[in-house]
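A single protein chain has been omitted; all remaining protein chains appear in their positions.
Labels run A, B and C following the written order; every chain starts at residue 1.
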Amino acid sequence: MNKYILYPGCSMESSARAYMESMNAILEPLDIHFEEIDDWNCCGATEYLGINLIPAYSLIARNLALAAKQKNGTRTVVAPCSACYLNLAKADHYMQERPSLGAKVNEALAAGGLQYTPGTLDVRHLIDILVNDIGLDAIRNAVVRPLKGLKVVPYMGCMLPRPDYKNRWSDHEHPTELDDLLRALGADVIDYPLTTECCGGHMTQIGPETAFELIMRLVADADDRGAHLMATVCPMCQMNIDAYQNEMNHFFGTDYHMPILFFTQLMGLAFGREPDELGIGTELVSSRNALANIGVEVPVTQEPSAPRKKDEGLPMPRRWTKQEGKKEAVK
Amino acid sequence: MSEIKQERVGVYVCHCGSNIAGVVDVVDVANWAAEKLKHQGVVIAREYKFMCSSLGQELIEKDIKELGLTRVVVAACSPHLHEKTFRTAAKNAGLNPYLVELASIREQVSWVHTDKAVATEKSKAVVSGAVSRVIENVPLEELKVPINPNTLVVGGGIAGIQAALEIANAGFHVYLVEREPSIGGHMAQFDKTFPTLDCSACILTPRMVEAGTHPNITLLTWSEVEKVTGFVGNFNVTIRKKARCVKEELCTGCGICEEKCPKKVIDDVFEAGLGYRKAVYTPFAQAVPKYPVIDKANCTYFLKGTCKACEKFCPTGAIDFNQQDELVNVEVGNIILATGYDLFDARRVSNYGYGRLPNVFTSLEFERLSNAAGPTNGNIVLRDGKTTPKSVGIIHCVGSRDKNFNNYCSVICCMQGLKFAHLVHERTGATVYNFYIDMRTAYKAYDEFYQRVLEEGTLFVRGKVAEVTDAGRNEREKGKLIIQVEDTLAGKQRRIPVDMVILSSGLQPRADAKEVGKLFGISCSTDGWFTEKHPKLDPVATMTEGIYIAGCAQGPKDIPSSVAQGAAASARVLDKILQKEVALEPVRASVDQEMCSGCRICNGLCPFNAISFLEDRMVTEINPALCQGCGTCVAACPAGAISGTGFSNEQILAQIDGLLLRNIEPVEA
Amino acid sequence: MTENFEPTIIGFTCNWCSYRAADLAGTARMKYAPNVRLIRMMCSGRLDPTFVLRALSGGADGVMITGCHPGECHYIEQNYKALRRYLLLKRVLKGMGIEPERVKLVWASAAEGAKFASETTLFVEEIRKLGPLNWGKPTERLDDLQEEISKTEEVPA
Partner (left out) sequence: MPQMTNERVLSRLREEDLSLLHEVSMKTAGVSHLEMCIQCGTCGGSCPSAMDMEHTPRMLFAMLRAGMREEVLRSNTPWICVSCYHCVVRCPQEVHIADVMYTLKSMAIKAKLYKDSTAPHFSQTFVDMVETYGRSFEFGLASRHYLRHFPLRLPGMAPMGFGMITKGRMAITPKKIKHMDQLKAILKCASQLELTS
């Protein structure tokens, strides 16, 4: 049995529920056991670090301290969310690189009766343990419904392969872990040069125009390459490309329809699970047509009953009218 | 202190103008030494403005003669500067030069401290240490070793060829060893050389032929050095001559075998992977020697047991499939290493797409592409072999000046980039971009070449390229390679679509530089280049006597510098040869066999194999000719049976006591 | 500790690297603490641990050993031997009741004058904190020393 400590992260409980469900569905066939960190807290995403340094690192380190206390037989903490993975790894790394930071953070932790020695834990991402611990052979053996004929674009996102403090990934720019895994599931994997480009991160919230541009680049290139759908490893990427695709289309006057699923959802399908066990159908850009290519029928879920009528509502506030200027700048 | 014998010591404190006297009270130091070190045997202590001047030296010589000094201490600068000066002075006065000690009160005191009282006190301690030590010094004689007049040159690139020719022309024999089937090195692969745009082959080939036919040069190609024993003047070198499977005495170099060979192989070495060769081949038309080799790993006969086409067609019966590797033993006095460099593997910079995007080329690939004798007959085309690019981007500093890869400047890439820009412009008329961090065009006529390329209309963008991608965002970009970069002078990110990208890859040490260094007993810098004896004043010698380095093995450099170093190394070798014998510092370890218990603790400690164990007498012996004098075995011997001249236990212990004298017997300040 | 205590330190330097680094520090007029008195040897591998004990028993408060960086030894690998002896020596010192931090090994190449200067100053401060060495007097802090030595042993080989 492969035992790990799990740090799920906030989005796994809400916006990325499908990720959680599908992840749980593949644990058993691969003989993986996760033990959740008791009373874990938010990692602070990319927001906390920009406010105040020591509290931000203390917030992250509380999770590490709890995990270290809890470790029984394993020192590996698995984070399925790229942002959580990066934050946990970053705190562990910088507390070591800058001993004065480590000391201050521990001073804060002590106020809550906790302590963490950096380097105690191995922080790893879900796909890392699947590819490197469980192995592609084991995954291949568990496949009962190969995804043959499904053209998938592997989308790794940015925070997973970078900055890569512990040299875990095959490459910072064009890593192959996700490609290899999807290939093991039998999918037709498309070489996607933008695999580690950014989805816009929190810019969908604070500077949507910037984010729309980034989403556009990803979706347009995937579409150009004839992809049926995109596969991702990160809740934030999924959220931005899925939930904001319609907005993005509206902003640019385009009409893309590029579904994006978590890689675990595709694993679940390949392992013979049914779509509704894997949270398929909770995506806003439906994967129904895409999955029809491999003969998977996604039951029709209730579509939002208030679909936008394009002419309704108020016009988009155009804070920056440099749409043209923007094109100028990137020449 | 330890013995009754009373030496007569003279102490000389130098002012060095105001360099020392400005911070140290030199008069006080001299007076103190005369008074407080009298019990040690100090009979005279003087201070003088410049001890190293001829007057200063005469002062010492006079005292030696008139006062009968048996030991001399000069408190002045670092021994690395003037030890030799004062030793010579002593010698002139009839005193053994090794009975002189320098106390460094300039580099170690006056230049690094400011408080006069503290500096004066430290000077006294340093002088006291030197006095205690010099009493334990013993007279030594320089070691003389005869020099074998033959020389080994390893590496047949331009640096090695130059070195070999210089020595051979002076009338001494050279063994020139080259790993590949032909000499010529990287220079043979180039099309043009910057900044003069000389045809590389035209200027190199005559030198290769000269080296190949010189009566004083024994050419050993397709060969590698396997073992080196001995020391300066007397090296014994074992060379593996790999089986060519071609009898050199019969082969005429007609090339029929190569023509008839049915097996095509991608040529990763000479053609940089961009062209093909046969399984029996000479790397290029002007190869020296002209004899081909059979590449056993790819030859059909060696793989499957049949074929032998070459043998059937050879008009002189020169093919010999049964030929075996041969071990050749040569005796040489000096060795020059000119083993060259490897090109940085551009695939490591994955954001530049080499190996993933077909029309990204490395510099060496481009050299072959633009070479009239290359796979495309000098036509600059895309990977499809026919399309001429309309726009070309040349990226500088690929793998260089980058902590993720090599943290040094590869020196040649800027000029190489300019050369490529010129060639592309001249042959295709394409728009050319150069992307650089800093243009480094130092040296004669280099910057003029930069200006010429500017004049030709090449576009320069200052910025390290962020990425090369084929993910176009609009019609202008689709189907092209897009170079994304911050134009740092315009302060804007730009995306520049081009047809072809050339990566000006850096130079890096040979993959096996560390092992080769070990083989010859020299060290590598942290980057992996061979370490020179002194970076400025002795750039071609190494810390190991008799081993010299030249060309890119010592660090990245261009052709003129490589040639200059090859010549410089040979001058150093000729100097040694003409002296007929070499004097070695008499810092050596020796075993007092009476005291040796035969425990063999020291046996494994010597990296120079100077220590051997005499089984019959159960004692250890040290070969003074092999010993380099590091003293590790001296420190290790539990019986105290090993002593090291120049740095004996007695000397060092006395110096410790001397340095601490003021702590033991406090002297009122 | 002692307010005006000026430690005396003996430095053993390698002829090829750190002695030249000291020369370079001088040529560049870098300033550092005047408490260290240097002894030149051909290699850090020449260091007989007896020398250190002689220095400490003779009145030195600390000993600094400097050699070429690992992999850059003029004699190929003798600095590794110095490293081994250094680690062993620290154990011996501990056994003798002397703070092992009184002996320090520093790598400094011939080009690292600045490093030589800063390491020297740093070491003097460290020794100043430890106070004068009372050679021969047993220390009462053996347990503390145990912990300290386990830290110092993690020197990369």
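Note that a contact is a pair of C-beta atoms (placed from the backbone, for glycine too) under 8 Å apart; a residue touches a chain by one contact, two chains touch by 3 or more.
Remember, predicted model here, so these are calculated numbers, not experimental data.
Peer 1: Among the chains present in the display, which ones are touched by the chain that isn't there?
Peer 2: A, B
Peer 1: Of A:170, A:205 or A:289, which sits in contact with the chain we cannot see?
Peer 2: The single option touching the absent chain is A:205.
Peer 1: Touching residues of subunit A against the unshown chain: what are they?
Peer 2: The missing chain touches subunit A at positions 10-11, 13-18, 39-42, 44-55, 57-59, 62, 90, 93-94, 97-98, 100-101, 104-105, 107-114, 158-159, 162-164, 172-173, 196-198, 200-203, 205-207, 209-211, 213-214, 217, 243-244, 246-247, 250, 281-284, 301-302, 304-308, 313-314, 316-317, 320, 326, 329-330.
Peer 1: Touching the absent chain: which residues on subunit B qualify?
Peer 2: 351, 397, 401-404, 437, 462-467, 484-488, 491-493
Simple rule for what comes next: only the chains that are shown with their structure count from here on.
Peer 1: Among line, ring, star, complete and other, which one matches the pattern of chain touches?
Peer 2: Shape = line; chains linked end to end, path left open.
Peer 1: Based on mean C-alpha positions, which chain is nearest the centroid of every protein C-alpha shown?
Peer 2: Centre-most chain by C-alpha means: B.
Peer 1: Which chains, taken as a pair, are joined by the highest number of C-beta contacts?
Peer 2: The largest set of C-beta contacts joins the chains B-C.
Peer 1: What whole-Å value do you get for the distance between subunit A and subunit C if each is reduced to the mean of its CA atoms?
Peer 2: The computed centroid separation for subunit A versus subunit C comes out at 51 Å.
Peer 1: Would you mind pulling out the distance in Å between where the CA atoms of subunit A average out and where those of subunit B do?
Peer 2: Using C-alpha averages as centres, the distance is 50 Å.
Peer 1: Multi-chain contacts in subunit C: which residues touch at least two other chains?
Peer 2: none
Peer 1: Touching subunit A in the complex: which residues of subunit B?
Peer 2: Residues 350-351, 356, 467, 469-471, 473-474, 476, 492-495 of subunit B touch subunit A in their complex.
Peer 1: Quick one: in the complex, what on subunit A touches subunit B?
Peer 2: Where subunit A meets subunit B, its residues are 171-174, 193-194, 217, 220-221, 327, 329-331.
Peer 1: Over in the complex, which subunit C residues touch subunit B? Could you list them?
Peer 2: It is residues 8, 10, 16, 19-20, 22-23, 25-27, 29-32, 34, 37-43, 45-51, 54-55, 58-60, 69, 71-78, 81-82, 85, 111, 117 of subunit C that touch subunit B.
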